[in-house]
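Complex shown without one protein chain; remaining protein chains in place.
Per-chain residue numbering starts at 1, and chain names A and B are given in the order in which the chains are listed.
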Amino acid sequence: MNRLEIRLSGFGGQGIIRSGEIIGKAAVLYDGKFATFTQSYGPESRGGACAAQVAIADDPVELSYPHVIDPSVLVIMSQGGYNKYVPEFRRDGLLIVDSSLVELDEAAEGLKVLGIPATRLAEEMGRRIVANVVMLGFIAAVTHLTSPDALRNAVLSSVPKGTEALNEKAFEAGLAYGKEL
Amino acid sequence: MGIEMQGYRLDKTMEQHEEAEGWVDEIHGTHPMDDLLRTDRLPHIWCPGCGLGTALTCFLSALRKSKFDLDKVVVVSGIGCTGRVAGYVRLDSFHTTHGRAIPFATGLKLGNPALKVVVFSGDGDLVTIGGNHFIHAARRNMDITVICVNNFNYGMTGGQAGATTPVGGVTSTSPYGNYEYPFNVSALAAASGAVYVARWTVLHARRLERSIHEALLKPGFSLVEIISPCPTGFGRRHKQREGLDTLHYYHEHGVIKHGADPRETDIGLSGALVEGKFVDLDKPTFLEQRSRRLAQALEK
Partner (left out) sequence: MSDKTHAGVLSGEFFMQGDIACAEGAICAGCRFFGGYPITPATEVAQWMSERLPVVGGMYIQMEDELASMNAVLGASWAGIKAMTATSGPGFSLMMENLGLGIMMETPCVLVNVQRGGPSTGLPTLVGQGDMMQARWGSHGDYAIIALAPSSPQEIFDLTIDAFNLAERYRTPVLVMTDAEVGHMTEKVVIPPPDEIEIVPRRKPTAPPGEYMPYYVAPGEWVAPMAVAGDGYRIHATGLTHNEKGYPATADDSSQWPLIQRLIDKIEKNRDDIIVLEENGLDDAEVAVISYGIAARTAIWPMQMARAEGIRVGLLRLVTVWPFPDAAIYDLAGRVNGIVVPEINMGQIVREVQRAAAGRTQVISVPHPGGGIHDPYKVLDAIRRAAGRKVEV
């Protein structure tokens, strides 16, 4: 099995679902792999807890079970997501948090944790909405889920026309932050 | 539609209109409807004294005068005595399920906007079980003509009460008299957005024919409500044993009030039976609205 699993969680409106989709798209369209992206959400459009899951593999048969069960990477952008997913997260996994929104406690003990103030960096760029893209740049730097180029391409081909420059800037900011660690 | 309509001045008599529009010769002419009827389906199932024959004749003469290409005219009916009209006209015709003629017709019209789509069905079908479709098609100003024959009951199945049965009306399911408030079909259409609403009894056949003709030419959702005798299901329980008794009733109680506020045209078991053309206004149809909006949005 060379199936890789990642889960992202935050609150509705943060672009969590979109980020999961972009990671899957990067793997499929730009890395030539296979990926299954699933989402879970409550009835709220904004503010409710939401999660995106992506499984990536070289062979589609490894994606026959579509749900992410035991991710090796967990990306958390809200305290609610932290409380829900961190206690059960595998101890040899990589926990990535938006350090401007999430406080660590004993649930993260023993975990490898990497933090980036994605929301604060996005706000400094004037657009809080690109926090998820900052996070994607960071993910590209610190994981091997997809190549940085693939993820960048997936971001740029997914964002609304006219916002490419802003999103690229956000992506590069996250990537640079990750490389400096 | 390419057909010029003569102005319809409400203060003129029918005779003046006939003269003005050159129909005088046709008024007393014969009515060779065979080419518009599936003669191999006759005789029809309707009872003696029923008004549906008159309603159908008025429709067919209005249709002929409309000069539509009859290969492009479609009649859609639901279920019930009136619903059988679709089976008798020699036109593309669909006899659908109970209450669903209007959405079926909507699909036909949107599938081929070149078609002239007419829904011909009864009150029970159109505004009782199909009431939701009726109001929404009117709301959209869907490009269809609806002819609703209202006989205040479910005739085919033995005279049960429906949403049009007047308070006090005795039917086989309101044996002690109906105690529900009824719908006023014309007012319902007007309130929902219909651009043309007229009501006539089958006694006022020429006026009825004229209104159907106008409705057929009217772009958008047009409604002609036809008040019609049902001696078997309804009349005989209301001292109108024969169809003719009901026609006498229409003669005595019919009041022509063109332009009447539809809300003031409720029909009871007694009192005035207000007839006339209640609504005739211009408003972009569903298809016009759609084309306009899409042209704007997709141009960018």
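The rule we apply is simple: contacts are C-beta pairs under 8 Å (C-beta built on N, C-alpha and C of every residue); 3 or more make two chains touch, one makes a residue touch a chain.
For clarity, every value in this text was computed on a predicted model and none was experimentally measured.
**Student:** Looking at B:136, B:206 or B:257, which makes contact with the chain not pictured?
**Tutor:** Final answer for the missing-chain contact: B:136.
**Student:** For a quick check of understanding: of A:10, A:24 or A:148, which residue touches the chain that isn't displayed?
**Tutor:** Result: among the candidates, A:24 touches the missing chain.
**Student:** Determine which one of A:6, A:35, A:74 or A:114 touches the chain that has been left out.
**Tutor:** Answering carefully, the residue with contact to the hidden chain is A:35.
**Student:** Taking the entire complex into account, which one of B:66, B:82 or B:106 touches the absent chain?
**Tutor:** B:106
**Student:** For chain A, enumerate the residues touching the unshown chain of the complex.
**Tutor:** 21, 24-25, 28-29, 34-39, 41, 43, 60-61, 63-67
**Student:** Provide the residue numbers of chain B that touch the chain removed from this figure.
**Tutor:** Against the left-out chain, chain B lists 38, 40-41, 71-72, 74, 76, 86-87, 90-97, 99-100, 102-112, 114-115, 132-133, 136, 294, 298.
We adopt the following convention: only the chains that are shown with their structure count from here on.
**Student:** Using CA atom averages as chain centres, what separation in Å is found between chain A and chain B?
**Tutor:** Roughly 61 Å separates the two chain centres.
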